[in-house]
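Removed from the display is one protein chain of the complex; every other protein chain stays in position.
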């Protein structure tokens, strides 16, 4: 076991001292889809002391071509990603403490979890949550590492509170036309390159090798073998409401009412009730059995109807599969769930 | 299951037609260490019809930080990599036929295996075997994709018989000063970026999307975020003994006598007997028990002596761990094995 | 003259990864409008922009010989 990290300690950027530091540090990975899986596996294998993973989704067949922690069995059993990921990661390194949360990350529940982290790694698939990460990073002075991809194209940037510009300096408005996996597809090599640049930066932060940190926005296309670094001179804005002289952290304010949200990469609408509900799956199953086929495991209840498939989580979230329009999903939700729950 | 490859089919470089072609094709991966693991996982998940993996080694603790198909259990059980890899890969995609060989690849045994492949992926760790791959690729007109790394630096090139220059055009002599994992260490992100560029090229070949193939030698440093493409104009030599007008395939000729070889990345010498031996582990165990602690599983027999640890394979190969000098290893081998075997 | 580098979906929309724009006497916002009209590129308003490999915004003014990179934010993770 002594030789476990020899090859990594031999690498100049880490060394024996860096290896010791990795063991003392805590990385939080928000989302263990494609990027989160790849980052989590590299950091756990590398010997990071504590890794927190957070994800609201279950493993689906369409994930398997690019999300490396999951097997066909996970897709068959509809295992929540955070559960499946923890199981695999722990087999890779029993020395790493792995904390796993099947929750829908929002500003309030994240706030408690991020405080302990030394770095936050973006494994999310939308900019709503990235702006929340950005504000949490600034409020608690924790670096975060942005990553995103579409098709064969990927990008990454490292945000260091007090030093670099923040996400809001780069994107004053929430992007509405972001190319998603839905429209451009995705190939696994683009995931891996994006995650590799994220992990390399995380390693620098966790080994306190901050002088090696990249100062640029990195862009690359793994199919065309293009690569570009964009400098950030003059981008940080003193007036920025997130990182400026008088920050208000706008994305940590005010959560909405019942929030409907179209998820990335599939025919699915997620419904989030305004209050956290706690379903009794046996009771709920009896109700829904009047309408369709129902089965459930420890984490999730599935109801198959002629027009759609619904997955229900303990916390009240419902994923409606086979539906793309938000309004239609809302109607289905109201029909089956508005009168249920505790 | 229909939606399994949707995101990949949506990617323009692949499409539905490309996905069908992947299913009909055969990729051979020579070596499932770090690069081989990463390539194999991506190609199996991507839905390639048949994947052949070849490796002579067993999983060791020092592999785990960068070799993604293996767990701590594999290191504890000293499972051969080709066996452990097949098990994991099959759980990722039961539709892919996975052929797995625990053998020490040489020109003669490889020649039979490569003939069926549509692409050969370099997962090896030395140039001896790469020159053999190069000659086999040219003799049987099968493209191969070179990949190698050290520290945070990696390189890759795609060799297409009849079109590109070959490895021997690039390196007229066998490199003797190649920086190895032994001296420069290695971090997982460098592995993943190298493998990602290999897999992207393999996907182009397997989907017959050859116009997208990269024509350049790619160099990159994942820690420094450097990236360089080197063109190949005028490099192909008509006089080349591997790819020229009158090829002799020098690396497919003449194998040596008892061949001793220092493996990459650890205190180990491998001894290869001149004739394939077939050990009966029970008989061998009784002999060696006079000298040290002996235990064996289905694939491997381990004998722990005061001065070293020896692993013996059915085919007669012996790995002597804890020894760096070839001469000392030879003496140990002669003392314990020259009179054994069938 | 200004050189424009395109990334991600913009490469597909324009059918190329770089363009040459004959004049340079304009802002980034004006360049984006011009490209939307001339090349049918869709919604460049949220596109990130760099001039000569440094990040900038829509109000920046271009100079002769500049290289402008237009980077649509992607969201997959």
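Quick notes
In this document, chain identifiers A, B and C correspond to the written order of the chains, with residue numbering beginning at 1 in each.
Following the convention adopted for this analysis, a residue touches a chain if its C-beta (ideal position, glycine included) is under 8 Å from a C-beta of that chain, and two chains touch if they have at least 3 such contacts.
If you're wondering where the values come from, they're calculated on a predicted model, not measured in any experiment.
Seen in the complete assembly, the chain not on display touches B. Residue-wise, the contact with the chain that is not shown comes from B:148, picked out of B:40, B:119, B:132 or B:148. Note that of B:73, B:228 or B:324, the residue touching the chain absent from this view is B:228.
Of the candidate positions B:41, B:125 or B:201, contact with the unshown chain belongs to B:125. Where chain B meets the missing chain, the touching residues are 31, 33-36, 122-127, 147-151, 153-155, 165, 170-173, 175-181, 183-184, 186, 217, 219, 221, 224, 226, 228-235, 264-265.
As a convention for this text, only the chains that are shown with their structure count from here on.
In terms of which chains touch, the assembly is arranged as an unbranched chain of neighbours. Separating the CA-averaged centres of chain B and chain C is a span of 43 Å. One inter-chain figure worth recording: chain A and chain B are separated by 33 Å, centre to centre, where each centre is the mean of the chain's CA atoms. Centre-to-centre separation of chain A and chain C, using mean CA positions: 30 Å.
Counting only residues that touch two or more partner chains, chain A has 151, 181, 183-184, 186, 224, 229, 265. For chain C, no residue reaches two or more other chains under the stated contact definition.
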